[in-house]
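Below is one structure; the comments refer to it alone.
Every protein chain except one is present and positioned as in the full complex.
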Amino acid sequence: MNGLQLYLQSLLNIKHVNYGGYRYIKRWVSPTQKEITRRKRRLPPQSESKRSNFIDWNRNSEIYAFNTRLSEKFDTEKLNQAFTHKSYIVAELKKQQEMGIEEPKLDISHNEEYIEKGREITSEIVKKYLNRSLPRLPEVGIMALHDYLMSEQMLATASSHIGTKDIILTSEHPVSQQTLAQTFVALVGALVESINVDHASAFVRDFLIVGLANKDLTEIWCPTKPFELLNDVIDAERKMSIEARLIGQAGKNTILSVYHVGIYANKEYLGSGFGETIAEAKDVAAINILAQIYGLHHTSQPLRFNEELNVSA
Amino acid sequence: MSLLRKGQQWGTFACVWHIFDATWQDPFKSAHLIKKYLIGLHKPIYHPLNQCGDHVIVINSKEIALRGDHWQKRVYFHHTGYHGGATWTLAWELHSKDPTMIVKKAIYSAMDGTLQRRFTMQRLHIFPDDNVPKEMLENVSNQIKQLRPVPNRLYEIPQEERDKIPRLIQYPSDYQLK
Partner (left out) sequence: MSNKHLFQKFGFLRAPFGIGVGRYVCQLQRITIKFCKNHGCSLGIRSFLEHDLIDYAKQNPGVVVYVKPRRHRSPVLKAEYLNGETSWICIANFSRQDIIQWMELLKTQYHDGPALRLLKLWHTDFPSIQGPWTPFTFKNPPLNQIKFPDKKIGEALKFKPTATEELITLFEEQQEAEKFDQKIPVQKGVS
């Protein structure tokens, strides 16, 4: 119903240049706009100004909204501390000194403690959760996934998607990836202090581990010597040795040659893979089977993100 | 891109080499069959921009069979572009000069007249007889079935089998066979 109104309005509002016998768009408008655009283009790239510098900004309500948006029960003071970085305090003290105050002091504390503590706890939670959801994956794989989740990029993405970017207090602008990553772990630290570790594990699960949701896990970690590893695994489980057989090939003497290698344990088919050369196909076949065993394959059961961890236990 | 995904993609877009024996086959009907493999229409992953066509080796193109009196009457037209440059070549003449041409032209005309056609034709390899280079033959992993059965000539059937075939009529001794 509003669409029709808008359409009619736009029809009525389109006035041609000589509407009503006088010039509707003044003669000076177009050249002025052109000159402004020309000058804007010549300027160096302008960075966006801080959201907190605009007049429509209320820090207290932003913090409150942050808390309720995430359905969390942060302690407000600790939350504020978690968002304050050391560089901000240093910059503020410097400003006070420049202004002429002899003994510059600020009553806020920074989040370095929270960052350290939070990083340890997040690391622990991630490892425990991965161990729980991928029980068969060896230590190497778990560490690789853990390193991926705890990487700066991942933490920064998680942090910015919660809405910390505008609330953070730092001296730099725009906020760097490192600061965003540190803020995330600082929040975990603050949450541990506010409530407890189990609550924090739910927080980490819902906002960080969830980043693995639609990702190809074999891209994050792939065993380096897959055939040998598979041999060890099958030997340990079934006391059989595996053999690789060529089960198909196409275009042997061309550059686009395809070899189809299948892996068998005691004449029982385990899996197969394709490759440019026989060696590559053998590796791909082994990785295929390992990924299915470990639960990393795209056909395996997807990761669950609703399990509750008892970290303190 | 993980090795797993690369392997899977390599397998899905594999280019297969097919071989087709053209003995006693109608080149024009076979052309419609062969062009499908060349373009990639036999694959569920086909898309015109996909370049998923396969290679086809046609052997024994010297032994193709044309219908009725097409060998005497079918004509291939060519114009050089210059005045008086029109030539009409009969099928038997063309075949004696180059035994692969009839099959090649049949497949070329069976395809759509798009710009892809010249590139797709490069994947076709025609040989007048059995002699295929060893490297090419090693690539082959599938044979395309012929469309019509090769007839059994009387002189190919060994004498013992010929005797076993029941006689329907006995011509009189002085009957003159044409």
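The letters A and B name the chains in turn, as written, and every chain counts its residues from 1.
The rule we apply is simple: a contact is a pair of C-beta atoms (placed from the backbone, for glycine too) under 8 Å apart; a residue touches a chain by one contact, two chains touch by 3 or more.
Please read these numbers as outputs of a predicted model, since none were measured by experiment.
Though it is not drawn, the left-out chain touches A, B in the full complex.
Taking the complete complex into account, B:145 is the one of B:47, B:97 or B:145 that touches the chain left out.
Only one residue in the set A:47, A:224 or A:299 touches the chain that does not appear here, and it is A:299.
Only one residue in the set A:47, A:71 or A:310 touches the chain that does not appear here, and it is A:71.
The residue from A:162, A:284 or A:309 that touches the chain not shown here is A:162. With the whole complex as reference, residues 8, 11-12, 14, 16, 19-21, 43-45, 59, 130, 137, 140-150, 152, 164-166, 168 of subunit B touch the missing chain.
Residue-level contact of subunit A with the missing chain is found at 2, 5, 9, 55-58, 61-62, 64-66, 68-71, 157-158, 160-163, 165-166, 205-207, 210-211, 213-216, 247-248, 250, 260, 274, 298-299, 305.
Note that in this section only the chains that are shown with their structure count from here on.
If you average the Cα atoms of subunit A and of subunit B, the two centres end up 57 Å apart.
Taken together, the subunit A residues at the contact with subunit B in this complex read 216, 218-219, 222, 248-254, 256, 258, 260, 273-276, 280-281, 283-284, 287-288, 291, 297.
The part of subunit B that touches subunit A in the complex is made up of residues 1-8, 10-11, 14-17, 55, 135-136, 138-139, 141.
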